[in-house]
Every structure is written in structure tokens, then in C-alpha cells.
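Yeah, one chain of the complex is gone here, protein chain that is, but the others are all in their spots.
First chain written, first letter: the chains are A and B, and each begins at residue 1.
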Amino acid sequence: MLRISLALAALLVIAVAPFVVTDPYFQQVMVIFGIYAIFAVALDILFGFLGVHSFGHAAFFGGGAYVCGILMETYGVSFGLALVAATLFSAVLGFLIAIPALRMRGIYFAITTLFCAEVVRLVVTNVPDVTRGVMGLTTPMPSFPGVPYGYETAVFYYITFAILVLACLLLERFRVSPLGRSFIAIRENEQLAASVGVPVFRIKFYAFGVSGGLAGLAGAIYAPFIGIISPDLLSPTYSAMGMLMVVVGGFGTIYGAIFGAFMFSVVTEFFRAAAELRMIIFSGILIVAIIFMPRGVLTPLVEYLRRPSGKDKAGLVTRDEAA
Amino acid sequence: MELDIFLQQLLNGLTIGVGYALVAGGLAAIFGIMRIVNFAHGEFFMIGGYALYYAMAVLGLPYFAAGPLAVLAVVAVGYLVQRLTIEPLMEADPLNTLLVTFALSLFIFHSVVVVAGSSGRNIDTPFEDVITLGNVILTEQKLFVMLGGLLILGALAVFLAYTPIGKQMRATAENRYAATILGIDVRRVDRFTFGLGIGLAAVAGVLIAPITPLVPAVGASYTLKAFAVIVLGGMGSIPGAIIAGTGLGLVEALTAGYLSSAWKDGVAFVVLITVLLTRPTGLLGKGGAH
Partner (left out) sequence: MTHLFQAFDITKRFGGLVALDKTSFHVDEGEILGLIGPNGAGKSTCFNVVTGTLRPTSGRIELMGQDITDAPPFVTARLGMARTFQHTTVFPQLTVRENIEAACYLRAKAGLAPALLRTPGYRADQASLDAAVDVILRTVDLKQVEGSRAKGLPYGYLRRLGIGIALGTDPVLLLMDEPAAGLNPTESLEYAKLARRLRDSGITIVIVEHDMKVIMNLCDRIVVLNYGKKIAEGRPDEIRSNPLVIESYLGKSRDETEADHA
């Protein structure tokens, strides 16, 4: 019951927020929050569910942004179609990067994903005919038929949050499904998961595609919303940003990732006077969080809410609790 | 003359390669001994350059006084970073140290952007003369980089081979657990190793800064290249890192000279991914732990 009421309350807040927060600037901040949240949730599929630590997710976010931007600006493709194309592009990119990366373990995996993303950035930087290179690519504001001038932000808001809510709903259902359990099993103990019939490689491979696609979708909303994108979007800074959001909030809970995105976009807004300070503060928070709260800020709370309803008949005190 | 151009590129590559060797040598030491993947490594190269700049521009020191001071300052920062953020995580999941160094790299990068801005800085070189060998031109500064770098690397080799702490470092790299049993204070070795690794990066920064435009982004670029180098040289092998680092500098210079300078940064990536796919333990050396 508690969970359902929480979910309904969250939906209500999301639905009415643009009517309450009417300041255009803060509406923009909310959209950015939603976009980052989708990106973070995408990353959590790999980080939190599978224990696969991609250090190059900027490739998918930025890749999606560029595909959407180029299609809209250069080819005049509609926003909706560009979103779909960008998602597919990033999903395919995910499969392509997964092939070499999944052959690696541990730090080699981290380095490989990081470098694959660098290759993408290098390519985008060096084909200015298509991407405008370091100059940056301007992307047009999409036309939303029937929407009066000045309300575009609200439309972006509802698109973004509709995708976010849908992604969360599906992921939550997925999490408790047999296939979802097998994801967690891989995270917990890969060898044991394989021994009970879980096709570890195949699942990681597909997850890379899904995670990449979702990150690309976030990037695809981001490009026309911001209006100009540069190869910086593909830099390790953005990969780190995604990881930071997931880590600060907590792995594998979905809500942790959203909370991390909230911290990153809304809370650090208070420091917007100096935009650069934001990254300093955020990375500082992250360093402290990793050292003192390695399981994230929200994970312990979410686990408390999800705890099995006290039917522990034996009253067994586990070592965890006793300690 | 074709040969002149080739030799010229070779010299340029060697200069940059010495820088890569120093940075990657430090990274290899930290990985080999502490089993830490330091994603912030290149940032220490970068702040080495900035420390040099400020020591010269603000304190008005000459290059030869500012350089050692800059290295000391960076090592002090590195020591603090190690004690405050790495040491508490040595027993934790390796992912945590990976993430912490990644966060550190952002922290350092953005701090420098705030303090110094993202535009480039130029550092006055104390050397003015140019040495010409036929049609090949070698500035004294580049000669200094090469000789200075080689001197430092030689000193490092002697240090590791003959000093007690150097021997302890090698023992710890060989087998951390056995080192503890032998009574080696691995915590002290770790602190020392991190300081040394950071020091090598800072030395490279001080040597290279006068010959390249200094921007905050060079840090990340050096981190990535140093990673390519240590993968190539066999993770954790210092000699491997030095050879591979010099090699990368040469290949990049030849790529820039004969193909295109825009794509020269791609060399490291291509080499790295190929090596990872074909010989995941590196070309040289038998490689570190997975």
C-alpha cells in the first residue's frame, strides 16, 4: 500500500508541477532533470541490475543527441521520427561497443568502454561537414502543432516525464520478473547465474543495446531542447555525470538514479551563479558519498520499503542486523 | 628532403613520447603496486603545468626554480588526495576506487577551469636557441625535455633497484599479501607509490608545458593516452610503460606528419582497442592481475 500511495503521489506531483512552477527558468531545470533521470535510469540498467560498469555512456547520450540534431537540422526530419532514429542508433552503437567490451573483465572493461566513447567523440569532432565539429551543432526547436508560443517547455516536460514514468514502470515490472531476477543474479554472482542456466553474455549484450538506446533517447530530447550541442557531450565528463547520479542515489533501485539526477540538476541549481562550481560541488559530493555511503543515499531507504513483510518466523537475527 | 621530414617528426615524437613515458610510468607504478586504476592521473600532469605557470607568472620565479617547486606542490596535493580518498577505500570494492578517481578527475579539472579559465596559457621557455642538424631543427627546450626526462627515468630505475623503499615497492608489486607477511608496511609503500606516481606526472607537466599550449583539457587527454600506454606495456610494468609511451609519441608524430594531425589522437585508441582484443595482457610483459 505504502508503495502504491508513494507512486500515485509522485505521479500527481509530476502532473501538476508545470502549473505550480511557472517560472520559465525553473521549468527548464525540471526538463533537464527529467532528461538526466532517463539517462541515469538507462545507466542503472547496466550498473545496478547487471553489475556491468560502463565508463563510456556519454557515447550513447551524445550519439543520440547528434543523430537527432543532424536529422532535424540538416534533413528537416520531424522531432518524433528523429527521436526514434536516435534511439535505434544508440541501441545499435550499444551492441557494437558491447562486442569488444564484453570480452573484457574488470578494469579492462572500464577502459574499453571509456575508449570506445572517445573514438565516437573523435569521429564527431573530426567530421565537421556533418557535425560542425568543435563549433557545435545548432538544433531547431521542434514545432508542436497546436501549442501556443511560449509553451514548448511544458511540452518537452510532459514528453520527458511520460518517457521517464513509462521506463520506470516497465523496469520495475521487469525487475520482479524471472528475467529481471536473472539480471540481478548476474550482478550478484556471474558464475552461479550461468550454472543455473542464465545466458550471461547474451543478456549483457541485449542490456547494452537497451541501455544505450534509452540513453540515446535522453540525448535526443536534450539536443533540440538545449538548442546547441558540441562534442563535449561525448566526453568522459558526461559518462561520469551519469555514473555519479547512479552512485549518489544508489545502484539498482531505479529511484536512486532519479534521485541522483535530481541532486545533479535541481539541487545544484542553487549554485547556478557560477555554472562551473556545480561540477566541483557535485564531484565533491560524489567523492564523499563513495567513501562514506558506498551504497548510495537512497538505496538503504528503498530496501527498507521493499523489505519482505516481516514473516521471518524463525526470528533469525542475521549477522547484518546484529552488527 | 624526405628523410629530413622523417627525422624531424621522429624528434618531435620522441619529445612527446618522453612525456607519455613519464606520465604512464607513474600510472603503471600506481596500478602495479596499489592495484588502483587512477583515472585522475593526467590531471596531475595538467596541474603540474599550471603550478609551473603560476610560480613563474605570479611569484616571478625563473623556470628552474619554479619547476621543482611546482612538482613539490603537486606531490603534496597528491599525498593529500591519497590519504583522504584512496586510502580509506583500499579494502573496499575496486569499483569504488575507480569511481573515486573518476570523480577526482572531474573535481580537479573543473577546479582548474574555475581558477584559471579554460583558455590556454603560454609558459615562457628559458631556452631560446635552436640547434640545426642539416635541415632538422631541434629547439633547446625539446632537447632539455628529452635529456631531463631520460635523467628522471634513469634515476627512477636506480631508485627502484637499490633503495630500501624501492625494493619494498617491487616486493609489494610482486605479491601484496606476501609483502605484508614479510613485514613490509604496505600502507607506507602505497602512500609513497602514489606520491611518486603523481610526481612523475607533475615532472612531465613541468617539462612539456612550455612546448604545448596548456589548457585544462590536456589532463583528460593524457589520462587516456597513459591508459593506452600501460595496456600496451602490460598493466603495471614500469619499463613496459616507458617503452610503449615513447613508442606512442613516435607513432603519433608520424601520423600527424604523414596522415593528418586531427586524427593523431585516434592512434592511441586504435592501438589500445586492438591490443585489448588480441592480447588482453599487453604486448610487453606478462601483465597484471585481472
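What we mean here is this: a contact is a pair of C-beta atoms (placed from the backbone, for glycine too) under 8 Å apart; a residue touches a chain by one contact, two chains touch by 3 or more.
Nothing here was measured: the structure is a model prediction, and the numbers come from that model.
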Considering the complete assembly, the absent chain touches shown chains A
Considering the complete complex, of A:21, A:84 or A:184, the missing chain is touched by A:184
Out of A:5, A:22 or A:195, only one touches the absent chain, namely A:195
In the full complex, subunit A touches the hidden chain through residues 170, 173-174, 177-182, 184-185, 188-189, 191-200, 307-314, 316, 318-321
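Basically, only the chains that are shown with their structure count from here on.
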Here the gap between subunit A and subunit B, centre to centre from mean Cα coordinates and rounded to Å, is 33
Per the touch rule, the subunit A residues reaching subunit B in their complex are 53, 55, 100, 103-108, 110-112, 114-116, 118-119, 122, 125-126, 235-237, 240, 243-244, 247, 274, 276-277, 279-280, 282-284, 286-287, 290-291, 294
Given the complex, residues on subunit B that touch subunit A span 37, 85, 88-89, 92-96, 98-100, 102-107, 109-111, 113-114, 220, 224, 227-228, 231, 235, 262-263, 265-266, 269-270, 272-273, 276-277, 280, 290
